[in-house]
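Input: a single structure, listed below in structure tokens.
The complex is shown incomplete by one protein chain, all other protein chains being positioned as in the whole.
Now for subunit A:
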């Protein structure tokens, strides 16, 4: 990817260029759910027992403490579904296959919107979280003195490139994902993801402005 970033005269100028670049490639890549925003290092719990699921419904369907919430289960299903995206695309079928690998019925895909938008948003926010972690690690290295601080344009170029590389496994079906994210009812979430990601990148690039 050749991002022709001219040496920024000001941060504002660079941000415009960055927005244009991102807009061309991935208009909708920002973090979605609030929890990812506030806890960038929070991973979905991976160590759930895979055996027969314990029955955990008490009176009135209350949830006990050592049992995962509905949301966590949904995240697990979506993560498992990503594996099937190259074959089935960003569809309810991929989600159904994902649910199957977790030992759930294929009907569990009914929990999600049938256009597959939740799967895409989940993937995008996952990528953004990974990017944030990457940038944070880099920043730590710089602070410890193990690495040199990169000039802003180089930093931005590397950050965007790293983020775009995360799309490579799904690049065949990516146009489909973009078109779904463009649907009117998805635009608020996808735009939200995009802007938070840009904010993150600028934060690590050293931008101190409050805007």
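Methods note: contacts are C-beta pairs under 8 Å (C-beta built on N, C-alpha and C of every residue); 3 or more make two chains touch, one makes a residue touch a chain; residues count from 1.
Keep this in mind: contacts and distances are computed from a predicted model.
The listed choices are "COQ5 protein", "Fructose-bisphosphate aldolase", "glutathione transferase" or "Proteasome subunit beta"; the UniProt protein name belonging to the chain that is not shown reads "COQ5 protein". Interface note for the absent chain: among A:96, A:135 or A:156, the touching residue is A:96. Interface note: of A:108, A:134 or A:162, the residue touching the hidden chain in the full complex is A:108.
If you put the missing chain back, the residues of subunit A touching it would be 53, 55, 57, 59-61, 70, 73, 92-93, 96, 99, 102-111, 114.
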